[in-house]
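One protein chain is absent from this view; the other protein chains keep their places.
Here the chain labels run A, B and C in written order, and each chain numbers its own residues starting at 1.
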Amino acid sequence: MIKEGDLVQLKDSKNSFIFKVKKGETLGTHKGNINHDEIIGLKYGDLIKSHKGNEFLILKPTLYEIIMNGIKRKTQIIYPKDSAYITLKLGITDGMKVLESGIGSGALTIVMANAVKPMGKIYGYEKEKSYIDLVKENLKLTNLEKYVSLFHHDLSEKLPEDYFDAGFIDVKYPHEYLENIKLSLKNGAMVGFLLPTANQVITLIEKLEKLNFLQIEVKELLLRNYKPIPERFRPDDRMVAHTGYLIFARKGV
Amino acid sequence: MIKEGDLVQLKDSKNSFIFKVKKGETLGTHKGNINHDEIIGLKYGDLIKSHKGNEFLILKPTLYEIIMNGIKRKTQIIYPKDSAYITLKLGITDGMKVLESGIGSGALTIVMANAVKPMGKIYGYEKEKSYIDLVKENLKLTNLEKYVSLFHHDLSEKLPEDYFDAGFIDVKYPHEYLENIKLSLKNGAMVGFLLPTANQVITLIEKLEKLNFLQIEVKELLLRNYKPIPERFRPDDRMVAHTGYLIFARKGV
Amino acid sequence: MIKEGDLVQLKDSKNSFIFKVKKGETLGTHKGNINHDEIIGLKYGDLIKSHKGNEFLILKPTLYEIIMNGIKRKTQIIYPKDSAYITLKLGITDGMKVLESGIGSGALTIVMANAVKPMGKIYGYEKEKSYIDLVKENLKLTNLEKYVSLFHHDLSEKLPEDYFDAGFIDVKYPHEYLENIKLSLKNGAMVGFLLPTANQVITLIEKLEKLNFLQIEVKELLLRNYKPIPERFRPDDRMVAHTGYLIFARKGV
Partner (left out) sequence: MIKEGDLVQLKDSKNSFIFKVKKGETLGTHKGNINHDEIIGLKYGDLIKSHKGNEFLILKPTLYEIIMNGIKRKTQIIYPKDSAYITLKLGITDGMKVLESGIGSGALTIVMANAVKPMGKIYGYEKEKSYIDLVKENLKLTNLEKYVSLFHHDLSEKLPEDYFDAGFIDVKYPHEYLENIKLSLKNGAMVGFLLPTANQVITLIEKLEKLNFLQIEVKELLLRNYKPIPERFRPDDRMVAHTGYLIFARKGV
């Protein structure tokens, strides 16, 4: 039964609306209005009609849809193709303490927080104060707030030592903070990085080698969308060609 | 403290060994032998020396590494680039009941089981008996057995109705079973498919449309590896060019 | 020495203008005007100043630049990445008689005409009259008119028999005309096709097999552009993801 405060997605064949249900509010769409009060008490999977008579399916939005269509963005986000891979590659799972910095709009934070629950936690370090407020707001959409601690903190400042089971770093010059990051990781912990340019990757892997990180890997994921038309099946005309290089390594001793 | 039965990975700069610790056993490597008894009582992140004096780092292997290097394979597996994306795209999370069929060697089963724990479950339907035994064995490496129920079952047979929160189907002719699959899914549930050929995709999306599935998408993920050498940074010479098309849809009403 | 009627390209660091030199005419640009008369008598590689004092380099434009920036388009064109490959793959060279249909805006026609000169010829069959006029106009920019014969002709109509050394077909349903096309090719002649959808490719290769074409191949070329900035070398954010599948075969006996 859907109740006040639950996150819902209304979907018809073309449109999608993601919002939290609040008594007394109304969703206005070009297909007609829907009173939140009418949604309360229904179940996910039920249909609801707008005042113009158009039907919508009531769905529980996935994290994927919340990230793509629900959260507010002040930065380029880490897309699901990358965040899903990062999370699996780093071995993020229940009970882990995970370093993240910077946090941007929180798109990766959400995916990793979902992976460490219920016993683990994401520790997000961010030097830009406004991103912290944004991520807090975005996390509320997902009910994952309690698995994330956010710190207004530059990576050049002290971090807890020998503390994190894994880390992901998305800052411009990660090599400048790498000694600090290494100190904060447990032996053998996996750490990942996202960097847009080849120059940054080259500088980073030089430093990773110097600091005895093991098993350095560089990867790039390309997502190709196809037109799902059975009579004319083909790739889309255009695609995102580059979101960033992903670099992974393990802290050696 | 590592104890009997724990999964460990021993790693030096070139080699990786994944195994469960058993009293009295010995790991033989070309860098020398290591008695399991000496590992018991150490911590992940500690170093251990072989009888030849070569050092290994003792790690807790990630699911990624277990899938790539630990499990036994009788089939083509679903690689992490795809299984991570599938799991996020389908919205697989704690508490969900997820239909999977076929299960192959269990590479995706492991990733999804890790995502539904502690309250959810993967229901794996497989018509090939030997794969069920294989997946059971592979799941033991990950301690995820209790989040998976396996059935020796052809998809043409009856499934529980209106039961699953999501599904992933990796069989040759999924369109033949699509009415059955639809009945088993809750309204609005996401379902995914992996198919190697364009012909199969075309046939499937025709049937998905006919059965009023919503929001049909077809995607393909390409993973490009780079040589992580700072003086000569470049893509690998060769790559895996195709593992399969990924098709996603939502059950409409 | 550049003379009346020659094709020139004026280029500075940002801008490019391609045109034929005509006495008495003026090129107007936001960097100032340039009288054609001042260009006459100069050499390619010389500099010229606009009336505002901005310098331009006078270049002989390549076919590549004429195709990308000089010709008029009424259709999607075949891009250089594809037209260059097609021409080499088909073995188009001096002296060959080449079937082309349809001709669209003539982007491929230009590349192939340049390859068959001085002794060969492109025979362009096109059912859309307005394209023929367009291609004639576009060919004039390149001085390749005399190596191309254009026919207002549907592929279902009779073609010369056992006549062409190679062919390239860019029509929607090439399989419908394949018997006709085959008759027009010499034994062993290479023929290519461009098709945007997988369905079309499947239908075509079925028919190619049925008509005993040999050595059927399907290929796709992806062109990735990089930002040429030495401090921040990286792929462009977005790219053209699909221009079409290229299919090649040889006429068997």
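Assume a contact is a pair of C-beta atoms (placed from the backbone, for glycine too) under 8 Å apart; a residue touches a chain by one contact, two chains touch by 3 or more.
As the structure is a prediction and not an experimental result, all values here were calculated from the model.
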| item | value |
| --- | --- |
| Sole contact to the chain not displayed, among B:N15, B:N33, B:S149 or B:N199 | B:N199 |
| Listed residues A:I202, A:L221 or A:A249, member touching the removed chain | A:I202 |
| Touching residues on chain A - with respect to the absent chain | 198-199, 201-202 |
| Residues from chain B at the interface with the omitted partner, ascending | 196-199, 224-225, 231-242 |
| On chain C, residues whose C-beta touches the chain left out of the figure | 11, 13, 44-47, 57-65, 80-81, 83-85, 87-91, 93-94, 111, 114-115, 117-118, 186-190, 198, 201-203, 205-206, 209, 214-230, 233, 245, 247, 250, 252-253 |
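Going forward, only the chains that are shown with their structure count from here on.
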| item | value |
| --- | --- |
| Fitting chain A to chain B on CA atoms, where both chains share a sequence, rotation angle to nearest 5 degrees | 180 |
| Chain centre separation in whole Å, for chain C relative to chain A (CA means) | 45 |
| Where chain A and chain B are represented by their mean Cα positions, the distance between them in whole Å | 21 |
| Where chain B and chain C are represented by their mean Cα positions, the distance between them in whole Å | 47 |
| Touching two or more other chains - residue numbers and ranges from chain C | 198-199 |
